[in-house]
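A single protein chain has been removed from this complex, and every other one stays in its place.
First chain written, first letter: the chains are A and B, and each begins at residue 1.
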Amino acid sequence: MFNWVNLASQTFNGLVLGALLALISSGLTIIYGTLGVLNLAHGAMFMLGGYAGYVTYTYTGSFVLAVLGGSLFVMLVGVLMERVVIRHFYNRPDEDQLLVTFGLAIVFVELVRFSFGSLSFIVPPPSWAAGITSLGFMFYPTYRLVLVGIIAAALLLLFLLLYRTRLGMIVRAGIEDSTMVGALGINVHQVFTVVFGIGAMAAGFAGIVNAPVVSLTPDMGESILVQTFVVIVIGGVGSFPGAVIGGLIAGEIISLTSMINPAYSYVMLFAVMTLVLVLRPHGLLGTASRN
Amino acid sequence: MSYFEVNGINSFYGDSHVLFDVSMRLEQGEVIALLGRNGAGKSTTLKSLSGLVETKSGSITLEGRELRGAAPHRAANAGIQLVPEDRRIFGALSVEENILLAGLTAKPSWPLQQVYEMFPRLQERRASRGTDLSGGEQQMLAIARALTRNPKLLLLDEPFEGLAPIIVRDLLAVCKGLAEAGQTIIIVEQNLAAALSIASRAYILNNGHVVFDGTSAELKESPQILSRYIGV
Partner (left out) sequence: MINQRPFLVEILTALGLIVAPFVLPYLGFAPDTVNRILIWGLFGIGFDILFGFTGLLSFGQSALYGTGGFVAAYLLTRLGYPEVISALFIGMAAAAVVGYLVGLVALRRTGIYFAMITVAIAEMFYFVEFNPLSEWTGGENGLPGVPSPVLNLGFASFNFSSGWSLYVFLAFWYFVGIVVALRIIRSPVGAILRAIRDNPLRASAVGHDIHAYKLTAFVIAAAYAGFAGGLLGVMQAFMPPDAFMFQTSAQLIMQTAIGGTGMLFGPLLGAAVWLFLQDFLQSALGIGAAWKLVLGLVFVLLVFFLRRGIIGGLVDLAKWGWGRFAPSAASPAPAAAIPVASAAADLPPQPRPVPAAALASRPTVAGATGHILSTEGLTKRYGGIISNNNIDFIVKRGELRGIIGPNGAGKTTFFRMLTCEVAPSAGRIVFEGQDIAGMTVTDVCQRGLTKSYQVNQLFTRLTVRENITIAALAALRGKFRLDLLRQPRRVPGLQERLEHTAELVHLTDRLDIPVSALAYGEKRRLEIGLALTSMPSLLLLDEPLAGMSPSERVETVQLLKSIRQDRTMIIVDHDMEAMFELAERVTVLNEGVVLAEGTPAEIQASDAVQEAYLGGVHA
């Protein structure tokens, strides 16, 4: 049913989804840009963040602690994954990297399914953000508005980390030329571990802050992963600004087209991805630096 | 034992054998030139010393410390600093960020002001992104990055390549200043006049073998050697 309120509501939803995708995709893209590994377990990490946050919430009753718990847990998972598994695959063909991260994704999902079953869990929003807000012409869930703010803050933090800290400098240099970074005395292996941890944490954080909006299921990472791929193809692999812009675009596309039919959003995304691949193979803001 | 010694190294690109039992030595504060036609193995030698190319057998020692087979960051932290042939500055970072990044793991590193004193042009362009710099500025930045790390041994790979004569002149002055200040340098350079104006000794490589080891004066007086191994 077309009406302005519906459109406005969906546009807002698109903003929320877009911000979420921007954050998750940023994590994926800096991992790929720096390490050259496409982390197929990224969606599963999003899911793990939600569950880890849920567990923290049940023990502490605090939403803030849940967010911290979820994010830190996934960061640890990322660091372990890089040290134990991924680093043995840097010199192996691309397909092997894809297969091993893919396998780990399945392991994570099944581990969660085994531990929690397939029922869904709810993490309620914090009391100060619960309920609905009147925006004059329509009502909108308060938490979703807050969520945009939270994610914007997270993106800002990520931006500051990348562009205003020494670590960020190293990461940006590493995306461009990790060998030269090594030749300037920096141990790139440690950099890789840190980057993987940060990228994973971004996904995990997104998973727990998004939890009040959806219900947690073991499979919730799957569709996120696909959408993330589309985002980084659109925005350009290895580009943080590209991931942000691509995320917002994708979020709006999904939201607005799903007004017509949820399946069409996939078709539209795919069509946009195809268009970008044909017209601008490196994405909107990508560089040709990585092969 | 010399300050820096290379003994019988053999370097490979995959299974392509590019350096054959290469040896050389330097004392502290010496400047030597590594000459030869392209393809002779000069760049490969510098990369071998920096840990960027696989070296089997032989040894590389700096102040007695064995560094053959060391990873690039270990060689860099031991005091060997390469200024690569294609400069490889970080285009996405600013001039200042490039310099700061280089200094992160060096103890002690040059203060930023000292770098800018040597290269005032870089101070003018401190906020510019690497991709926006001209060729000469990029070369200055590449050298500045290396110097920030206070290297014991500075390796310059074709620093004057592709630059206008006036810029070459300025950079050469910088290099002479460094040499006079006692910096130990190995310079690979096709511009013979420039190279021999700052180097006291020279090695010539041909097809991966060392074919000449002598003073610059000796070399200048041996036209047959020059035309055989460097000319045509």
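Here is the rule we go by: a residue touches a chain if its C-beta (ideal position, glycine included) is under 8 Å from a C-beta of that chain, and two chains touch if they have at least 3 such contacts.
Source: prediction; values computed, not measured.
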item	value
Contact list for the unshown chain, restricted to visible chains	A, B
Residue among B:Ala71, B:Met118 or B:Ile230 touching the omitted chain	B:Ile230
Contacting the left-out chain in the complete assembly, out of A:Pro124, A:Gly149 or A:Pro262	A:Pro262
Residue of A:Tyr59, A:Tyr90 or A:Phe270 touching the missing chain in the full complex	A:Phe270
Residues belonging to subunit B that touch the chain removed from view	13-18, 20, 37-40, 135, 158, 161-162, 190-194, 196, 207-208, 220, 223, 226-227, 230-232
Interface with the unshown chain - residue positions in subunit A	32, 38, 85, 88, 94-96, 98-100, 102-104, 106-107, 110-111, 113-114, 117, 222-223, 225-226, 229-230, 232-233, 237, 261-264, 266-267, 269-270, 273-274, 277-278, 281
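By our rule, only the chains that are shown with their structure count from here on.
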item	value
Footprint of subunit A on subunit B - complex, ascending	50-52, 71-73, 76-77, 82, 84, 88, 90-93, 97, 100-102, 104-106, 145, 149
Complex interface listing, subunit A residues touching subunit B	166, 169-170, 172-173, 175-177, 179-188
